[in-house]
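Here's the structure, in structure tokens; my notes come after.
A single protein chain has been omitted from the complex, and every remaining protein chain is retained in its original position.
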Amino acid sequence: MSEIGLVLISVGVVFDLFGCIGLVRLPDIYNRLQAATKCVTLGTCMILIGVAFYTGLDAIGVKAIICAVFILLTSPTGAHALARGSHRSGVPLWEGSVGDKYREDKEGGEVHEEA
Amino acid sequence: MKIFVTYLAAFVVWLLLTWSLDPQEVLAGLAVAALSTYLTRDILVELPPSRPFHPKRYIWFLYYIPVFFWHMLRANLDVAYRVLHPEVPIRPGIVKVRTNLKREISKTMLANSITLTPGTLTVDVVGDFLYVHWINVSTHDPEEQTRIIVSRFERILKEVFE
Partner (left out) sequence: MIWWMFFSILALSGLMCLYRVGAGPTPPDRTVAIDIFGTLVVGFCALLGIIEGRDFFLNIAIAWALLSFLGTVALAKYLEGRGFDE
């Protein structure tokens, strides 16, 4: 069991590293948010599940699983909140983007500020 | 009914977190679960309108978990490819897609699933429409976009939550 745990932890750590490379390399906030949220969420969940496999079903393992479920639910929610907040505070998309339907609809009045 | 379900869930989480069956811990857990249920009574999720405990829902949910993890793994390999590629191959944009889901909880789960699957990030939900930031916009046809982004999970979530 502990070998499975170590493999999961290694893969998770590497995904965390990819997410942070994305955070540094990608050009605008929305792309960074995408790469970082996806990779770091799955990476940390795999670390936690790996910890659970490594120790077995004791106090540490069960807490690790609860923490993994919690991160899986909250991390994307935080990402929506941040994406919406930064779009409404006026951060533009990268100049190489191919269209921004959200801004068009906001200017056309289909999306209201309080919606 | 929904208050009882919440109370039970809070109590089970407490037992798992403390990981002991000492009478003191169990009594404290009963009290804390009651308090947290009381404090969150206004924002609890409503149970589905019809047959909330039908076993079909749970079977579909069990099917949802491996599908979700498979897409999440693909999403990570996709991000790794884009990030490690020397030229950073992205064509980002925000697109608008339509969903048929009606309940708040199922839209929330759909938005979360979209955020964690390849190349997409939900920015806002307005009525029946989701605004999705897509890292590699491959088509400009709204129908095609909806088919690619939403339909992976919509069918399963419809069975689970509606």
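By letter and in written order, the chains are A and B; residue numbering begins at 1 in each of them.
In the analysis below, contacts are C-beta pairs under 8 Å (C-beta built on N, C-alpha and C of every residue); 3 or more make two chains touch, one makes a residue touch a chain.
Every value quoted in this text rests on a predicted model; they were computed, and no experiment measured them.
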Could I get the residues of chain A that touch the absent chain, sorted low to high?
-> 6, 9-10, 12-14, 16-17, 19-21, 23-24, 29, 32-33, 36-37, 40-41, 43-44, 47-48, 51, 54-55, 58-60, 63-64, 66-67, 70-71, 74-75, 77-79, 81-82, 84-86, 88-89, 91
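Please note the rule applied: only the chains that are shown with their structure count from here on.
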Could you tell me the distance, in whole angstrom, between the mean C-alpha positions of chain A and chain B?
-> 13
Which residues, counting only chain A, touch chain B once they are in their complex?
-> 15, 18-19, 21-22, 25-28, 30-31, 33-35, 37-39, 41-43, 58-59, 62-63, 66, 72-73, 76-77, 79-80, 83-84, 87, 93-94, 96-103, 105, 110-111, 115
Using the touch definition up top, name the residues of chain B that touch chain A in the complex.
-> 13, 16-17, 19, 72-73, 75-76, 79-80, 82-84, 88, 90-96, 108, 111-112, 115-116, 119-124, 126, 131, 133, 135, 137, 140
